[in-house]
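Working notes for the structure below.
Every protein chain of the complex appears in place save one, which is left out.
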Amino acid sequence: MSTDTFQPIASRPPPESQLGWKAWVRRSFFDGWGNTALTVFTLIALLLVVPPLVQWAVIYAIPDADNDACRAAHGIGACWGVVAEKGRLILFGRFPYEEQWRASLASLALVVLLVLSCLRALWRPALVVAWIGVLSLFFVLMRGGVFGLSPVETARWGGLPLTLLLSTVSLVLAFPLSILLALGRQSHLPAIRTLCVLFIELVRGVPLISVLFMASFILPLFMPQGTTIDVLARVLIGMTLFAAAYLAEVIRGGLQAVPKGQLEAAQSLGLSYWQTQRMIVLPQALRLVVPAMVNTFIGVFKDTSLVTIVSLYDLTGAVQLALGDADWRKFFLEGQLFVAALYFVACFAMSRYSVWLEQHLNTGTRRQ
Amino acid sequence: MVQQPDSLSVSSRPPPKQRVWSWRSQAFRGTVYQIVALAVLLAAAAYLLHNTFANMRMRGIQSGFSFILQPAGFGIGESLLPFDSSNSYLYAYVVALSNTLRVALLGIVLATVLGTVIGIGRLSRNALVSTLCGAYVEITRNVPLLLQLFIWYFILTESLPPIEEAWQANGFFFSKNGLQFPLPVAELGAHLSTLGGTALGLVAAWWYARQARLRRESTGAMWPVWWPSVALVVGLTVLGWMAGGMHTEWDIPERTELNVVGGGSVTPEYLTVLLGLTIYTAGYIAEVVRAGIQSVPYGQHEAAASLGLSRAQELRLVLLPQALRVIIPPITSQYLNLTKNSSLAVAVGYPDLVSISSTSLNQTGRAIECIALVMACYLTMSLLTSAFMNFYNARARLKDR
Partner (left out) sequence: MNPQDPIIEFRCVNKWYGEFHVLRDIDLQVARGERIVICGPSGSGKSTLIRCINRLEEHQQGELVVDGKALSDDVKVVEAVRREVGMVFQQFNLFPHLTVLENLTLSPMWVGRIPKAEAEERAMQQLQRVRIAEQAHKYPLQLSGGQQQRVAIARALCLTPKIMLFDEPTSALDPEMINEVLDVMIELAGQGITMICVTHEMGFARSVADRVIFMDQGQIVEQNAPEAFFNNPQRERTRDFLSKILAH
């Protein structure tokens, strides 16, 4: 046994040159000739672009809806007044002016419902009732004709409520359909499998715009003689079919990722096909593909802008409509940027939510 | 006492033929489900078809594809191929397809270049560059493509000066009316000679690279490959050009009092679609490239470094082969998305497939045929792309047990 005791070396802080923000700056920006050149080049580019941008967007901008002031400042300062002036047209499309309170109430209700649905704590059967209730309220408020509300035809629905309606309803309808399609694609029955594959590949192989055209022009031909189908309904059907095909592929990826042992265990327990799918396979499969599903939701939300091409004025279409006004047409960029910002906020929030959801749903799959 | 079997080996027999049929077996149920499903589908299809024909009769719409050989009766705003209203609908579709391909192919090339740069930039150590690239991806992915197209369209048609005051740079004119650029004057012999030189240069470069590789394998000596190859291609192109008579005539656009004449031109509609598609798709390609590069485990870099490979060698021999396997399938589907997204051109007035089909539809009233033609075109492109992806995946798969 040795007589001298062991002297453990205490932890010391790293030398000055390694620590702190100065070292980080040096490592990140000035690390070698190439990196330094890149930093300098980027800084120069930013200096050329950012100050004029800030000047235009903020410093010399006109916040009031003053057409003359805006014209005077054209090219020098942004005219955010166009948002104030045309805001209601952009947000609600061609919905009658006096009834727009109904549209905003309906949108608010739907947004609140969506946000609340994101909270895990509220995932209970009562939520389904809430969904049915709010969607019915939405339709009643927008359509009118009852409870003393004046009727507003669906062709006049537009702006934010239309975007929300299209995305929400088409996704809600597409979801069960996509599960059936995904299961059908995995099926052992050749006829079912072929039909599902054909549908999915057909819808995924063509642009959304042609699906919408098909829905707009061909669906009326399918109707029995004498009946017509609502414009909005046609578009909804088209979007639903489109979303269902894409979601089906996402869910199929999840189904394939569920280990085969799960199926074997369920079969050995005596569960039927539908019981197995409902209680064992689908919960696991869906949990696995949450990020991909939310990506698809974001995609559908953005794709609702295409209804502009079939003359339904959602948020994107409404701003084009609003800028038809010759007086305010010069300030199209500010209007478009406003709508772009709305989309950005919504989509960005959804993608952040997807990240959060993925982390929280996986707490059951990792050892604590 | 346990009875032991008499013989030690049992010879192999073919399996018994299935003779047992049960009304309750899975197979029978499966057949019933399929028959029911098909019957329901056929019944629904018959009902819809019946309605369709009734409605078409009522509206006086004729059916059939015979209309495609009749004169179109409309003009097409821009195209590479000549077209006037007396050409058939079929030819109109062909021209529209060429327009779609014209914008999609160039868009794919540009988006790949831009997307790769941004994807690599996102992985940069330089916080400024990685943040800017990240911001680019977030912004372009969270705003709908149609809105981006509208924004670009307005910028290109309202913010630019009118053609009398077009911005000029060395024979390039940029204005509300699009971009005009110098074109070599068409002289077939000279062009063929130059192109022949380029082709010869490419062959020579390939041959040189091959020789360098053989040299390296037999003696270990490493000849430079990049610079000589580029020099060969450029040099032989110049030689070809010289051999063709040193053709230097360009059709340069010139400013007249109210216009700019001469040279080649592209419309603002084309530029809008090209710019919008490139910028939008580059964001997605950047993410694909980034994921591909990050998919290569860090241990591969450690192994390559410990073996003494330089950064460039490591990139070429270890990182890229593995990263490309992960990048190519999703990037192919992004290319397909770009081609399908080019259909939005109808919103800004660029005469692509969907736009022409919509015009034809309005004129002939034959909705089903026109839409079916368009869908057939896109489906063909999709299926070709899927086939390629499957082929590539099968070939490039890392071989394991």
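Going in written order, the chains are labelled A and B, and every chain counts its residues from 1.
The criterion applied here is as follows: a residue touches a chain if its C-beta (ideal position, glycine included) is under 8 Å from a C-beta of that chain, and two chains touch if they have at least 3 such contacts.
Note that this is a predicted model, so its numbers are computed, not measured.
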{"item": "Contact with the hidden chain (one of B:309, B:368 or B:389)", "value": "B:309"}
{"item": "Hidden partner chain, residues of chain A it touches", "value": "1-2, 6, 8-9, 11-15, 18-19"}
{"item": "Contact footprint on chain B, counting only the chain that is left out", "value": "216-222, 297, 299-300, 302-310, 313, 317-318, 321-322, 325, 398-401"}
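Methods note: only the chains that are shown with their structure count from here on.
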{"item": "Cα-centroid distance, chain A relative to chain B, in whole angstrom", "value": "25"}
{"item": "Footprint of chain B on chain A - complex, ascending", "value": "27-29, 31, 35, 38-39, 42-43, 188-192, 195, 201-202, 204-210, 213-214, 217-218, 220-225, 298, 302-303, 305-306, 308-309, 316, 319-320, 329-330, 332-333, 336-337, 339-340, 343-344, 347-348, 351"}
{"item": "Residue ranges of chain B touching chain A (in the complex, touch as defined)", "value": "30, 33-34, 37-38, 41, 48, 51-52, 54-56, 58, 124-129, 132, 138-139, 141-148, 150-151, 154-155, 158-159, 340-341, 343-344, 346-347, 354, 357-358, 361, 367-368, 371, 374-375, 378-379, 381-383"}
